[in-house]
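All protein chains but one are shown at their positions in the complex.
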């Protein structure tokens, strides 16, 4: 019966009926006019979500990891140097990908729970007087720690160092949920996917690519075919695809964009912030701590929460799943056993959030956490409810 | 976005994906073998839910009200006397139906919140020495007041009076959610529908009919065609339907029965009881009162709850709907403005129930009910959570 | 695998994906504003399909047979005289219904294959100088014989006789497929259903009711509750329903009306005519005969076709179903064994029609009908294909 309970993993997210129906289509001919008329506007409209007019949107039938690989392979050559800060599982994985593809990865190690260190980026870039660093890679929203980084600050650091490196940003778990300004922030490649803020099934990597990154494509020597921007852009130019497209997801994207624009992107962001803050009020009421080290780092799409010393976060998420049929995010990497995560992104309501908080409270009680039942729920209710002027509810 | 929030009206209920998919079929030929192979076992298996082996299951493409009309028209003649107790909106409506069909209705008036008065039935029947009363009509679960009546006691009263009247029971909002024993209780016609315990869309009236009621069919003079048992049973005998059947609902019923039997009827009843008790603990914590007058009358499918004096229950359900996108049952008839209802039947989980309680608490806070946020949720959590030995959870 | 083959029964029809998705909704609160905003326009828009501005649209969660019962019960009293012509299974059933409800039915017997005899109606009405006849009942499209009757001619006959009887029309298998002009034809009650021209699942009887019929409602003495116009119209006035509405079907109706209006009703009718004519060309090529006696009677929604002497039409439809997985209409009543039927209504394309013709040709060949394979298909292709100026294709 668990399909009826919302899930609180930080993506893939709960899929609203409207989008499930949009993806529930019969096969159509992807070489027919109907496809062209659907796909081209999807690419164009997705730019608004990336916050770009100058950039190009490119999609692949793949997961976000495939999107990363596409970003790297299309713009870099073996031996190229890239600069990355490691502060969570997803920045870690991106480093691994670069190394496997023969890049020279300069790593800035940061504690998990920290965000992108703009100042250390600036130092590193300033020190790179030969401009060997070709790209700076940043995870906008580190899904493992619930940390949102300040991309504008990274761009400012790069500018301060007068460094020509490209800026690549992983926004898989932030796009369409938190403000993203590709043009304003000078992002060269932004990598996202269908299964988070777009509220769809997994299966489409979605990239925003700047003119500068497209130029780099001409000289990049890393091999690629499936992920080649050139083939994709060539086919996209006439509304086509270089191979079989993920039809159902493309129709889903069309409807997802409609939903996002109907609600209004600013309202979408405001809603995510409200719900996230509701969760954080509950965490505070429980006396627990977020992995994110300071309020400016708090993610509005996922909260990673330390369990008290002596407790195993995996036992907690297991209890929630096995006893109550609700999925929460487990602690990944360094956080395994130490923190659990509440995903609060995508198509979510106050009521759904409260049900998640009520569930995890019961699981904590079952495991003798000493948390008072109803305490977190009450703190969230107080924040979320209509009478609270601090919490401005968008018209949903 | 409200499709993602559960709803807490006492039916139609939340439809699980599995049943929505089962009803999502293309048209099939209802004169083909596939239909026969589907429909005949559905009729047979539904008997188990009614608790009958001697009876016959008859369905019509109609709502529960249509089921009542079928019960009356197929067994009674104009001027026939029936005995009914009025203690809520649905018993009231049944009386109205009988009167419109020219029956002589002997009404026992009871306060709303009371159940079927077995003792007064016995007196009335004993007084009817000429056996003019042809049928006793009882609402098993009065949806308007959240009152469950004791059908076995009514049967005992009839037996004590040695009265041959038939016993008709409205189990629309109880069947497949609370124990029902048609044969053991000597019920002659039990009337239910697809949209409550069977977790389907509205559109199918489902009746259990005893051999005695079938005999009455031979002499009944009330006119009927659409609802005629004879046509329906004649067609059903070879797996057919006398007119176009509600195909999607019949395939849905097949899957619904599978789900009920997989969980086990006893487990289904136990789950409903647990969840209902969770709701009642919340009501207690809020300091509110149930309309049902005593614990033996508490319904496990719906709770009707008085709002405090000076408050308007409609304002409360409006607030829950408009502000939080969650539907609760309004107060019906005498209870309009005085009580709201929480439906807790069908495909429901602990987590869904808690989300409803959290929502109505916020609405109460918004309207200055003086209810402490989280208090009802906490009481329900304490009861529902794994550690509570009083609450035995079935394997769902 | 038969769900992929179209079916050619004369209703329920093939349901387009768009409508299946529209009906695939989660339960919503039928007492909430969303329902009111959906249902009221559905009632209003359906008037256009009936061709009425003066009339009222009333729906019940029932089949078409329920719609007939509603028509009769709400306007007539026991002993009232009605005039009906019997020329097929559905007119026969309507007579049966009237008799069971205690009406005095004056029957004009016509051969199956004939249409409504306007001249004989005129004679009968002229002879009824006392105006005892309260209603004339006509089947617009006799689904059993594939005969379309001329309702305007019936109205003219009534007018010529200066008779005040009401005119009730069964348009179950014609509405939304063939032109229907309730106001222009002076129809007092038109009875239809969701599962034919509206391309939905079975489960909603849909009636158009004239002001004159509403007046008759005040004096009608036949008992009714479930089908009572008064309760339904009272609840509808504020967008509600007197009992639980068939929610999924109502949302389906909304989308069905959108589809019909997008295509344009005139284009819908033209498409049905084209496809029907394509079928008739095939019948001619096979050397078979239609049950309908003359071209003016040919139905555009269903063709009933005599099998040659010595053949059993049931063996033919069985062969088509068992061997090829395609359902055709069997011969009903007098036509059982003598004729089979091809339904060609609802959401249908040229391609679907051709597949049906190809299938029945194979079945005929299997049973040694002496029909040349491909002959009927070729005749239909010749008519339907783009180059044929006689066949004007609407923009679909």
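Letters A, B and C mark the chains in the order given here, with residues in each chain numbered from 1 onward.
Everything that follows uses one rule, which is that a residue touches a chain if its C-beta (ideal position, glycine included) is under 8 Å from a C-beta of that chain, and two chains touch if they have at least 3 such contacts.
Source: prediction; values computed, not measured.
Looking at chain B, the residues touching the absent chain are 17, 21, 24-26. Remark: the residues of chain C touching the chain excluded from display are 1-6, 14, 16-18, 319, 323-326, 347-352, 354-355, 358-359, 361-362, 365-366, 372-375, 377-379, 381-382, 384-387, 393, 396.
The omitted chain makes contact with chain A at the following residues, 2-3, 7, 9, 11-15, 20, 23-32, 34, 60-66, 68-69, 78, 96-97, 100-102, 193, 195, 201-203, 222-228, 242-249, 321, 327, 330.
FYI, only the chains that are shown with their structure count from here on.
Greatest centre-to-centre distance from chain C is found for A, with centres as Cα means.
Between the CA-based centres of chain A and chain C the separation comes to 54 Å, rounded to the whole angstrom.
With centres defined as mean CA coordinates, chain C is found 35 Å away from chain B. Those residues of chain B in touch with two or more other chains are numbered 2-3, 14.
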